[in-house]
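As you look at this complex, bear in mind that one protein chain is not there, while each of the others sits in place.
The block that comes next holds chain A.
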């Protein structure tokens, strides 16, 4: 760690000039026959222009071929397709396969890193990995143990590798990386171990550290300019990353960065969110705990923050702000706006102006959200941009060793990392959601490096007057802040959605279904039960003039931990819930890629 910090000090100043465009990845992304980046594109739309499979024929979809990954744990993310090659990754041990699509998926190369198995238990909630990235004929893998490795895309040979964190302190990785220009931008996990979150840019050519911006700490650590970086239009002031913390708590302050990143080439800004402040016991960390729970807009060349917006100041519920930021160009009141839409764990769907960070919409995307009444939208108010916390659901106000009951959403959020999709044709967002509430009892904990640092007891259950299920798949209008339609699901929807020009939206379910629905009405058009629960993201590509849809199944992750046995006692009278409370009655472990096509 220390060595990295010194390196950072030496290189962060000189790095700005070497930024070159990365036309390669952009070119690959622009070809709709490929799936060149986990998020579909830099804007995180997860939208494909392919329309061979459309709402009229998707009902005839059938399995083209399948591939077993050889790993049992939760399979998040998706494969990439570039040219004739498909790249498939796995959870720990983070094997990568390169399959030749022109030779019926023959394995061209396989890369299996050697990692210390001690990293397994410091990965809170399963050893998932959200996939590899591609640029400049390299495949980038960010392993569980925080090793970032660049592989030759043709041979699988290691070109460079660098260590981003220290697993013995609880620093791990689950996320993909974002290749931009001449850099690879990576995050870190470990908020439940007191890790201080950061985003780091490494040189794509050789893995040299170029800049690192922490979520909290002095301005030199956070790469925040007290005068130029703004929060809701106002300069943040000096050392904003320590000013709202008591003592040295910020050093183990959380705010980890394990979500999906997006990038606007025109503005040269990258967008991402930071996670929960550490510990989960709010009484142990008085203040707003900036900049945990924050949307960051950073210059990719320098790492400097242009603007920030803290959604949940002084978190009391573990509502990590890491979910994806979806970048769209839409009209509001006849004016072209550059928008950023974000579905936060806290249950609010936010729409911001991504140039300035101005807050435009903040509305609940599940009606049961109750911990706050609203987010104040009046710029003149002292409370501008702040959620109005309901005292009954405030774990801080109720205090340590008091069980706060009936808080919605639960700690896993109205949505977790499972990414939403956006169709420019309908201007709707398709959002996989959780429909779960919780009891939350904070208590005092002490910090030991590399040990869990949680400090709260949780129990979770479906909302009282729900449809009986624990999830919904919704269509959302980001300009009005309104749900257009909502499909009830028995379990949380933990799979990333895909929207296509064929007016179809795809998503997976925890029982293992791949579902296709009408992009306009939500009507179900197709379902197929894959070998295991789906927590991966649906992707599409075309090869030999034929469109395919693919998804990884393999239950696990937070969902597999929370739902395997069911959230509540099936016999305690929660009505319809009891019928499908235990996920283990529906699915078992095992990683498989299933690829679909239309009949010949």
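Observations on the model:
Here is the rule we use: a residue touches a chain if its C-beta (ideal position, glycine included) is under 8 Å from a C-beta of that chain, and two chains touch if they have at least 3 such contacts; residues count from 1.
Following the convention adopted for this analysis, contacts and distances are computed from a predicted model.
The complex includes a chain that is not drawn, and of the options "Paraquat-inducible protein A", "Amino acid ABC transporter permease", "Cytochrome C" or "Multicomponent Na+:H+ antiporter subunit E" the UniProt name matching it is "Cytochrome C".
Among A:331, A:457, A:521 or A:585, the one in contact with the hidden chain is A:457.
Among A:44, A:127 or A:215, the one in contact with the hidden chain is A:127. Remark: the omitted chain is touched by one listed residue; of A:407, A:516, A:555 or A:595 this is A:555. Contact residues of chain A toward the unshown chain are 72-74, 92-93, 117-118, 120-122, 124-127, 168-169, 192, 403, 439, 441, 443, 445-446, 448-452, 454-460, 555-556, 560-562, 564-569, 572, 583-584, 589.
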